[in-house]
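Sharing a structure, written as structure tokens. Questions coming.
What you see is the complex with one protein chain gone and the rest in place.
Showing chain A:
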Amino acid sequence: MTDATAPLPSSSHRAGSSSLMEYDAGTRRRNNAERRFRAYGLAAVAFGMFFLAVLAVSIIRSGTPAFTRTVVQVDFAMTQQQFDEAEKSLLKTKVYSGLFISALTAELQERGLDSTFDEAAIERLLGKVGGTIREYYKANPAKLGEPVSFSLATSSRVDGYLNGRVKRDTLQDSRFLMASDLDLVDRLEEAGIIHAEFNWPFLTGGDSGVDNPGGAGIGVSVVGSFFMMLVVLVLSLPIGVAASIYLEEFAPQNWFTDLIEINISNLAAVPSIVFGILGLAVFIQFMHLPQSAPLVGGLVLTLMTLPTIIISTRASLKSVPPSIRDAALGVGASKMQAVFHHVLPLAMPGILTGTIIGLAQALGETAPLLLIGMVGFVARGYPGGFLEGFVEPNSAMPAQIYTWAARADAAFYDKAWGGIIVLLLFLLTMNIVAIILRRRFERRW
């Protein structure tokens, strides 16, 4: 650019020394500048790709342990009498796990494993098994008295030992795991009693107590996130699109609409925690909606998503050429017909993109959920039905990941990474749906 405006050397000199086939100093400089600029661009892309690769590798490497689990697989039988007795106690699950531990210890001693152990050692190896056993017998009372093959989660430390997180040389003897227990684990693995399998409970289950990493799952919070996204979609898309169509196509240009416009732009930049406080004050304290409910989470996130959708919708409405409107109006369409039959369909791909970006942003949001009770220990299980899904306490994926990352047992850290993988897959699915929809709506003119 500077070359174009720079005073040219005297024309006689120029005519004598340069031809179009030869590069003079100025051309070379411009060509070099372009080459440098390309290199910068390429470097920037490579830089981005490098970090993306690092991120992807570290997520996958840290997250994969969450998708496998170590189980103890044995036959176990329980009599009707034992069942009745266990049901009478206060902490029933403990009685069940006690019975299971005794049975397992007896069986292993009978098998004559090449290792010394007692019930306490077996107890350290097992996760919280009582809940699973009780649930099974409550659902299948007919199975009482006959041997049933159970696959029960081992403790998080045994799991960590088998996938390399817990190392023999750094292990400190504690009531959670002794170094001598590791020999027993090795023997059991050789005997095929302990083995690894795909961790279905992680994909289907809900949150578990801090002493039970083996029982933790992301499934329930996926459902929570799904219901929240449903609320966000159903509310913010129509409201956002209606608002932008009015502002863009019908509203008069005056100070009042200018004011609205400025406010919407500002709203898009408001930190999300502010919406959380608003949600707590308006939806829970004033409107008495339930706490920890995806409905309230969805409403709060709707407020957060609306400006994004309005801004992107207005931009895509603006990008429809005025000739389309003029032509429609020219053949006698009303203003509304022109907008809904001609402008809106053409703007649809842009609107969808904006909506998906808004939804994706809302999906990853934790801060506003902090104040409405969706972050913490929410282990209610799956909602009873479709409508209950909106109001029964539930968590959301990012909230669940945050909760796990804060727990003392390192096994939950793996779960958090696993949760991130599931969250990314969810996002990827949403984006693919958006791309497919956009392709279908896309029209050229």
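Just so it is clear, a contact is a pair of C-beta atoms (placed from the backbone, for glycine too) under 8 Å apart; a residue touches a chain by one contact, two chains touch by 3 or more; residues count from 1.
Assume contacts and distances are computed from a predicted model.
Remark: of the listed names "Phosphate ABC transporter substrate-binding protein, PhoT family", "Dimethyl sulfoxide reductase anchor subunit", "NADH-quinone oxidoreductase subunit N" or "Ferredoxin, 2Fe-2S", the one matching the undisplayed chain in UniProt is "Phosphate ABC transporter substrate-binding protein, PhoT family".
Within the full complex, the residue among A:147, A:209, A:271 or A:345 touching the omitted chain is A:209.
From the set A:72, A:152, A:228 or A:295, the residue in touch with the chain omitted from the display is A:295, counting the whole complex.
Taking the complete complex into account, A:406 is the one of A:56, A:191, A:327 or A:406 that touches the chain left out. Of the candidate positions A:234, A:262, A:327 or A:428, contact with the unshown chain belongs to A:234.
Within the set A:61, A:94 or A:318, the residue that contacts the chain not displayed is A:94.
Listed residues A:242, A:262 or A:327: the one in touch with the omitted chain is A:242. Across the interface with the omitted chain, chain A contributes residues 89-94, 130-131, 134-135, 166-167, 170-172, 174-176, 208-212, 231, 234-235, 237-239, 241-242, 284-285, 287-293, 295, 340, 370, 373, 375-381, 387-388, 390-391, 393, 405-410.
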